[in-house]
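Missing here: one protein chain of the complex. Every other protein chain is in place.
First chain written, first letter: the chains are A and B, and each begins at residue 1.
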Amino acid sequence: MSPLTITLQALLSHWWRHRLQFFSILVGLWLATALWTGVQALNDQARTDYARASAVLAGPTQAQLVPQGTDRFEQALYVKLRQLGWPVSPLLEGRLRLAGEHALNIRLIGIEPLSVPPATAIAGTPAQGFDLDAFIGSPGQAWVSPDTLQQLGLKGTDRVTTEDGQALPPFVLKPELAPGVIVVDIGHAQALLQAPGQLTRLMLMGDAATLPADIADRLRLQSPSDDGDLQRLTDSFHLNLTALGLLAFVVGLFIAHAAIGLALEQRRGLIRTLRACGISVRTLVLGLALELGVFAVLGGLAGVVSGYLLAGLMLPNFAASLRGLYGAQVAGHLSLPLEWWLAGVGVSVFGALAAGTSSVLRAARLPLLALAQPQAWLLAQGPWVRRQAGAAVVLMLVAFVCWRFGNSLTSAFILLAALLLAAALLLPALLDAALGGLERICRRPLAQWFIADSRQQLPALSLALMALLLALAASVGVGSMTEGFRKTFNGWLDQRLSASLYVTPQDTEQALQISDWLRQQPSVTAVLPSWRLEVRLQAWPVQVQGIIDHQDYREHWPLLEQSAKAWERLASGDALMLSEQLARRLELGLGDRLEFPANPVQPMTVVGIYADYGNPKGHLLVNADWLRGNLPEASLTNLSLSLPPDRVAPLKTQLQQRFALDDSRVIEQANLKAWSTEVFSRTFAATAALNSLTLGIAGVALFISLLTLSQSRLGQLAPLWALGVRRSRLVWLSLGQTLMLSSLTVLLAIPLGLLLAWSLVAVVNVQAFGWRLPLYMFPGQLLQLAVLGLLTSLLASVWPLWQLARRQPAELLRQFANEA
Amino acid sequence: MLVVEQLCKSFNTAQGTLPVLQGVDLTLARGSSLALMGESGSGKSTLLHLVAGLDRADSGRILIDDEPLDGRSEAALARWRREGIGLVFQQYNLISSLNVASNLAFQARLAGRHTPRWVDYLAERLGLAALLQRYPEQLSGGQQQRVAIGRALAARPALVLADEPTGSLDEASSDEVLALLLELVGEAGSSVLMVTHSPRLAARLARRCFLHAGRVQTEGV
Partner (left out) sequence: MKPETCVVMLVLLLGGCDRPAPAPKSFAGLGQDAAAYRQVLPEHPLIFPLDHGAHDGFRIEWWYVTANLTDTQGRDWGVQWTLFRSALRPGQEMKGWSSPNLWMGHAALTGPGGHQSSETLARGGLGQAGVEAQPFRAWINDWSLRGTDGIGRLRMTAGGEGFRYDLKLHSERALVLHGAQGYSEKSGKGQASYYYSQPFYQVSGEVERGGERIPVTGRAWLDREWSSQPLAAGQSGWDWFSLHLDGGAKLMLFRVREDQGMPYRAGTWISAQGETRALQGDQIQFKELAWTTQDNGHRVPTRWQVKVPAHGVDVQVDALEPKAWMETSYPYWEGPVRLSGSETGRGYLEMTGY
């Protein structure tokens, strides 16, 4: 047997005798990998699905022609362009309502396979195997991805009818197709969407020439840069999630690091004996590294499996909030390709290296002859604590710089990371100082021992306490932010949603008819029409809303900032109001002028800024008449109606019958509010779940640290026992020590958490979403978390202390016998 | 087989350089035994560590069968410890996670010279035959030191280095353990260099020498 094998055998034999330590390291790496891969699995699934969505037709699509001011246009324009030699391919898109118990709503895309250019893959399907006759013929084919069918609760062999009784072509499964989408031939799409001869856009291959004048009136060129919005809009959402995942990863590594460090500490004697018996440093380090590798692989595999399960559990909420916030479709199930396993194990190996390298190096540098006294090591921690505090000061400087001068989401996250890390590094020094202060106050011998001994435990426990601090602070911070947001958002929604009924007509023409009809209804006290247009300001998609001058806005459209006579100036047509996020993006304030991209360009004064929570796009308000006059392509998309509550239901029925509007087009205020609130609570549900997991991990870290410590604690407790302190008393004293340390940590965690909450609402939110929230404090919540933190440490100490209490006096005695 | 010439070693301490060995000369013939005596801090253990290749001398030479030890690489020194010597410490230094049987055979297996019959014989002679499945913490001090002696002799090293091997034991078991050690060393054909401060124990070895102020002062016979 080679020295390496024997070394490994000796090293690994340690774990057999210290199984809990073994599991601690494994659990640390496992949890770190699990949370990280879980979050990444969610993010990746979403990104893949965005890619699938934008790749319904992937190929050399350069640009698109879209209608001006309407949703659709007649296909004669397509034929005309083709006869002028334009390489365009028509598309018809729309929402399709499927018949069934639950009205299912799905996006239907009609494509024309003959006119797409040769290099185009349709729905990720290579041109091979494309059965043209079957696709465009009768009954045709409806392409759908298996996850969409699953979401709809359908089978591939089902024949489905629309709400108005038309049969969908038979399904053909296309796994590459975007979720929530059905692709059919354009002819079938026109029939299903009841849009004969209508198209929604033209894909343009190759370079665009100038459109003929008569077509330029109807269609406009949309450059390809307009694509990928979904990716951009959702970026901050995913970044938030990634940051949480990273936090969990770091906390997991704390566990592994603590356990590996303690294992090394316990094996100092072993390592020295091995060296004395003639094992070289190289062999030893190799053995330790291999051991670490085994941990990494085991932890990584377990982590990927549980990360996958975790992601699966969180996916429904996750998908729902993405759908609600951004209209993004994410599949209801995860895929787990081979790369995932590799990446998971890779992350675990990285984590193990991060957590264990310092220990391995310390083992390599261990002087052969130094006395293997733990006290010596603990004493050497003194300068270490000071060095950590120094690093913390540097990190706080970094945080300060990020806060003052940072202008991106990344810098906001660096601020958070620096803040948290600084606090964690500072913790041992702060606790040590606090204990030092207490030590001076205490006079009674046992109390003095109590404090002094706690101080001695500090280095061994500090990593676990750091984990607790981080997890608690994150809980406080995220909790304050979500609660604060809920409060702000609900107040804002109450104010903003003042109308009783919201109508979304099919087009401008119908909207005008409905508007005229409503004016003749005595029960309706106000009809507020909204004209809308999508434009781009500095490449950012912006919704322009044209409103009439009405008292309701003054009362129910809360403004964060406003100039004098803001509403009057808006009505006059030379001023506009911006949403908070748009104002930040364009760096505009009250009184600034914005060059509005009408024809000709109109300079407008900013007279108001309002909150527009949850809108990933920019939003601005102008006067409706001005909008119609300057941008005739604006369409009348919404009517808000005020009427007495008892008249709402009858009017809704009347409207639906008279104008053939379904439930999605006539919405009561309460439903709209419920829907909005639900979207947000789902969004924060994922955050909250990750957060409580992180707290759980910190608990595990503390538990493991205490457990490993209880072994070496015997040496400290035995003299007291010998001096006549009862064992049960010793146990209570130990428990008291743990609770004292964790209470101090909890006390520090609360201000840190509030600082974190402030960073989240005032820095991260502004960078991520463009809105700033007021910082609220929720004492009840803080108390709850503090108790939770203490409970966690109590639970963590119970088992190790029980072990301690079970010790036989002989074992304590042996401590003396073995003390040399 | 062992020749020490003009060996010097000093340590850096907070109070400045502390000279420990200042030109030590020593020889030990094959199969012989030598007790190294002297008061605390006289450099006995340091000398032993240097011979074991656990530390390096500042100047002077250590020759093993006429081959100098000082110039050897870290790997070569590890090999020397593995194959050339057996170490017995005052604190036993057993591997707590391995049982007695594994501890006994440990160094022989490392040296690649594991002969089960010899190890069985050692266990028998050391009175450990019934304790082979126990772990070190389940043994008494005397029993632990017997395991350490067995481990040191299992590979039949040319040289056994013992640092106060009975320092943790009472007088009766000290005598018994030492007698066993010397007997088994004789059977193994090894030489012994033993550090001790007890003249009573030193008297049982073939030769004795005293270290004082970093030099060999007298060599008793």
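The criterion applied here is as follows: a contact is a pair of C-beta atoms (placed from the backbone, for glycine too) under 8 Å apart; a residue touches a chain by one contact, two chains touch by 3 or more.
Model, not experiment: these values are computed from the prediction.
Student: Taking the complete complex into account, tell me which visible chains touch the one left out.
Tutor: The undisplayed chain, in the complete complex, is in contact with A.
Student: Per the definition of touch given earlier, which of A:46, A:65, A:186 or A:311 contacts the omitted chain?
Tutor: A:186
Student: Among A:196, A:212, A:437 or A:751, single out the residue that touches the unshown chain.
Tutor: Counting the whole complex, the residue in contact with the absent chain is A:196.
Student: On subunit A, where is the contact patch with the chain that was removed from view?
Tutor: 75-76, 78-79, 82-85, 112-116, 118, 126-133, 136-138, 185-188, 190, 196-197
Criterion: only the chains that are shown with their structure count from here on.
Student: Tell me, which parts of subunit A touch subunit B in their complex?
Tutor: 1, 3, 6, 10, 13-14, 16-18, 269-270, 272-283, 368-369, 814, 817-818, 820
Student: Name, in rising order, each residue of subunit B that touches subunit A in their complex.
Tutor: Contacts found on subunit B: 49, 52, 54-55, 74-75, 78-83, 87, 89-91, 93-98, 102, 106-107, 109-112, 135, 137, 141, 151, 168.
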